[in-house]
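All protein chains of the complex are present and in place, except for one that has been dropped.
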Amino acid sequence: MLRIASYEAADCGDPGSFLRHGGALMSGYFAFLLRRLGQFGLVLFIGINVAYVITHASPIDPVEQSISAVTSFGNTAPDAVEQMRSALRELYGLGATPLDQYRLFWSRILRADFGPSLSAFPTPVSTLIGRALPWTAGLLAVSTIIAWGLGNLLGGLAGYYQKSRTLRLMGVVAIGLHPIPYYILALLLLIVFGYLWPVLPIAGGSAMNLPQSLTMEFVASVLQHAILPALSLILIGVGSWFIGMRSLVSNIVTEDYVVYAELAGVRPWRILSSYVMRNAMAPQLTGLAMSLGGIFNGAVITEKVFGYPGLGSLLVDAVYAGDYGLVLGVTTISIVAVSAGVLAIDLLYPLLDPRVKVN
Amino acid sequence: MHAQAVPDVPSEAVPPMLSVRDLRTYYRANRLGIKREVKAVDGISLTVRRGEIYGLAGESGSGKSTLLNCVAGAIRPPMEIVGGDIDFAFLSGYGGLHRAPPAEVARVRWRHLSYIMQGSMNVLNPLRRLRSVFVDFAYPHVGGTRQQFERQLHAHLARLNLDRSVLSAYPHELSGGMRQRATVALATVCRPDLIIADEPTTALDVLVQKEVLGMIRGIQREMGSSVLLVTHDMGVHAHVSDRLGIMYAGHLVEEAGTAEIFRNPLHPYTKHLISSLPRIGDDAPRCGLGGAPPNLADPPLGCRFHPRCPLAMKVCSGEAPAMLETAPGHRVACFAYNQSGGA
Partner (left out) sequence: MSDLLLDVCHVSKIFSRGGLLSRQRITAVDDVSFQIDKRRPEILAVIGESGSGKTTLCRMILNLELPTTGRLVFDGVDLATIRTAADRMMLRQGVQPIFQNPFDSFNPMKRLERYLFLTQRRFLAATQQPASSKAAIDDALHQVGLSLKEVSHRYPHELSGGQLQRVAIARALLARPKLIVADEPVSMVDASLRLSIVNLFRTVRDLGISIIYVTHDLATAYYISDRILVIRNGSIVESGDAKAVLKYPQHPYCRQLRDAVLLPDLANAAADVPISMTGVKGTGEPDRRP
């Protein structure tokens, strides 16, 4: 827990562990908000630039790549090829000076326009991303939140009611589940529910033959397809949140303020909710924001294993196809997501823990 | 003075508010096969009468807080009650809160028995505003509407010299003394029958301390409550406690009316405690008790004070003195005073 002004910190002379606490003036919070937003912008700028440099440093020339893709279907007149080349160069902005190229890149980024995709020419990258994003966000965000909620609730209960048999058993299961590598668990689920007892679809985001519209049938199919990937994510996620929360809570229950509330006969559910869970929430919410920011990284394996049509699959395909516009697009989205997650934590923390000073 | 307000001889009709009989509480640790047993409370008997403030003083580490924790039912490993009974006027027959059924415990907590823990400036939830804490702790026992409760709180806080604005503060936004007063307010707002207070005024300046003690005495007079008060401040005991018990190394070594203890301290440790206090205007150099404090994991045989006692005799290192009455209401455990084994 937070030890304010402890001898440990006095030994290290370290400002961080001296956790300055005190009056967060409201105007102070706005100044802090602005500063954090500025930092957020800066991180995005640097991150996207790095992605830009890396993709542009790649030896693959997108124009030549497209042309070879087109010409491989048959004979094309050299004239036409030349015409196409110059048109493409213009489209990608490659004809201009590097500075102009860079400028063009940013003006497009700001409009969320990553140019046309190469592997799915001429569909724009943003359309592809737009199509894949809801799948990923829906599946991963929802299962991350469910796992978080469930893991924390059960972990909190297990830390508080340390004598309960059921909760102890759950702890054993969680600890047993935890070290299993994710892909093994995912494959196991696939084998069990897809082949041995084939009750659930094993690939795709919805049944192929359904139009993507808000019909009952479509929604049901989406949910059905989401069960296995979501289950795999939740099983792994619940385990780790459970373990983290249980140890956090079993420390909190020995804190004086919890003991004192118990001695005062404060109702158990009140102690559990407002003294124990509430105080564990600040670090746990930080964790949630972090993992929500990171879902795009986790998407790759899940979506590949379950053939899910999200950003992860898109990224993998784009890398294989050398579609650098698409790679850049997906990377940018995940940079935005991760830094938004970090931003959310920074902004939330002082509100969750009044002791943390905002400067 | 007020010490006379309480009759020295307990009347048969009224059972005491609290009686502790031969309480033994050890801390038992078993680390890597090495067993340690700290005998923090080793055979203490005392009674707190109705409407009485019973003061406890004694060396740091002599087991005062341990004793209070037992009475309040705050028993967590490695602490273990090895023997003895604790009975309350409002809860008897079980031998202590630790043995009573949960429903009974819930019934008496805060309504009949409240506890101000040691380090009371540090027992408030850091993430909860004081108003909510008061609602959690006291509202269920007080009843009425929230507005009534709030008004009652304001009046109570004012008695402790606290502004009502502290209700909307988080603990870290208050000074040590303000937090301590807030805890005292938490423990007294329901006006329980027995208040157990472990160093409730350590962080207060003398003026505020006086007001807080006055408030506690006020409640005690109004409600006929009893208070078990631990403090190191002998000045506080002199002015507030009706009777005083002195502890040393897990034992109660002397007990008498406050006036009697200050006028006629018998046990050598008590004598030292009273004579060593510095005063404003007195420049004489003073020093603390010589020698090392006893290690309760391996206490000295016989009288536990004998390695540091100026009066130590041969018998003292061999036998433990029993607590015997030397005058009505004055008990002492020392061979220097009419013990059969001693002088």
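Chains here go by letter, A and B, matching the order in which they are written, and residues are numbered from 1 within each.
The criterion applied here is as follows: a residue touches a chain if its C-beta (ideal position, glycine included) is under 8 Å from a C-beta of that chain, and two chains touch if they have at least 3 such contacts.
These numbers were taken from a predicted model, which means no experiment stands behind them.
Listed by label, the shown chains that the missing chain touches in the whole complex are A, B. Of the listed residues B:Pro16, B:Gly58, B:Gly96 or B:Gly302, the one in contact with the hidden chain in the full complex is B:Gly58. If you put the hidden chain back, the residue from B:Leu273, B:Cys303 or B:Ala336 that touches it is B:Leu273. Of the listed residues B:Glu80, B:Glu150, B:Glu173 or B:Glu319, the one in contact with the hidden chain in the full complex is B:Glu173.
Among B:Ala138, B:Cys190 or B:Met215, only B:Met215 touches the chain that is left out of the view.
Mapped onto chain A, contacts with the missing chain fall at residues 3-8, 10-15, 18, 20, 22-23, 25-26, 254, 256.
Chain B residues in contact with the hidden partner, per the touch definition given at the top, are 1, 27, 29, 31, 38, 57-62, 65, 118-119, 121-122, 129, 155-156, 158-159, 161-163, 165-166, 168-170, 173-178, 181, 199, 202-211, 213-215, 217-218, 221-222, 232-240, 258-259, 262-263, 272-274, 276-281, 283, 286-289, 292-293, 295.
Keep this in mind: only the chains that are shown with their structure count from here on.
Per-chain CA centroids place chain A at a distance of 55 Å from chain B. Chain B contributes residues 72-74, 76, 105-106, 109-110, 114-115, 117, 119, 122-128, 132, 136-137, 140, 170, 172-173, 186-187 to its touches with chain A in the complex. Taken in their complex, chain A has these residues touching chain B: 2, 4, 21-23, 254, 256-261, 263-267, 270, 274-275, 278-279, 282, 352-355.
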